[in-house]
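Notes follow the structure.
Yeah, one chain of the complex is gone here, protein chain that is, but the others are all in their spots.
Now for subunit A:
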Amino acid sequence: MGKEKAKSGSLARRPDNSAFKQQRLPAWSPMLTANTVLPFFYFMSLICMLLGVWLLLTVQSTQEIKVDYTHAGECNVCFEIRKNMSNAGESCICTVEFSIEKPFKGDVFFYYGLQNFHQNLRRYMDSRDDAQMVGWKENLKNPSIYCEPFKKDQNGLPIAPCGAVANSIFNDSFTLTYIDSSGTEHKVPLLRRGITWYTDKNVKFRNPKVDNLTLAQVFEGTTKPLYWQKPVYELDPHQATNNGFINDDLIVWMREAAFPNFKKLYGILYRANKPFTKGLPAGNYKIEISYNFPVQYFRGRKQVVLTTLTWFGGQNHFLPIAYLVTSSLILLIAVVLTVVWLKFGKNGKNMEE
């Protein structure tokens, strides 16, 4: 109610009798009544349960196999070699064997996994120069200060790509072979392209561009990162769309993982030819690994993961189980609330003063 009878002389200063200023705005005043809360809880419980069951079924239809090859078999030799930094130039190849009982139907994805490697450490994550990786020339020759100490080498040449993230790129390579029942070996073709996000490949990472110059010439005056064997413009000399900064493996690695145990995509099964048209058949397999990445410094482990996928992503049991657990908890709460309401609440409320 506004001021109905102001003192004479102060009518002019009376505040407006509008709904806004007199706090009379039309409004909805909801209240938590049993009629709304209890059905809501039951409904949510039902939804969660349905989702959980659906997701569980979806996840059950995926298959996954993990092969840890840090010390496995021959790779132990390589592991020992890699302990010594001076052997970094030496290549070491080892083979690991495994078998699949049930065939992997559909698209199969090949990942390499690392454990205990903290790509989410703050200084590590800051140690990169996105402007350089998108092809700005001033950053090519003069990388950002965040890249220290991987900004310039001891000769004063700028490093491209600079930073700790690029420096520590995962450089094991894999060749998968299928040994069929008759003993013939078939090399499993893996598509090493298209493993990145579209925006990463086409927007975030671009090679510096100068007309009429080859990539090697554009990168003149820079040097490779300290731990690399090859400079960045030789990562894939045969394919221009995979060379330089836009190399798929580099891009995949530069997208830092959130947790210390992660896996990154290495390749996708190429299913054009037999015997892989339907996926990976059951049987024995062996992987030939060019073992380069040393993990004993951080007590890490390396593994290879092969998996099929659904729209939900690979074998991820957490979410369906979480949904089912949530659904049952909500149901429990709903039942308790109903009981309480029936016993006490129905009449205890509307007392007037």
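Everything that follows uses one rule, which is that a contact is a pair of C-beta atoms (placed from the backbone, for glycine too) under 8 Å apart; a residue touches a chain by one contact, two chains touch by 3 or more; residues count from 1.
The rule is simple: contacts and distances are computed from a predicted model.
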*asked:* As a check of understanding, state which of "Kynurenine--oxoglutarate transaminase 1 isoform X3", "Phospholipid-transporting ATPase", "Dynein light chain roadblock" or "ER membrane protein complex subunit 4" is the UniProt name of the chain not shown.
replied: "Phospholipid-transporting ATPase"
*asked:* With the missing chain put back, one of A:Tyr270, A:Tyr297 or A:Phe344 would touch it. Which one?
replied: A:Phe344
_Candidates A:Val218, A:Val252, A:Leu280 or A:Val304 - the one touching the absent chain_ = A:Val252
*Over the whole complex, note the residues of subunit A touching the chain we left out.*
1, 3, 5-7, 9-10, 23, 25-34, 37, 41, 44, 48, 51, 55, 107, 109, 111, 118-125, 129-131, 133-134, 136, 144, 195-200, 203-204, 252, 255-265, 268, 307, 309-316, 318-319, 322-323, 326, 330, 333, 337, 340-341, 344-345, 348-353
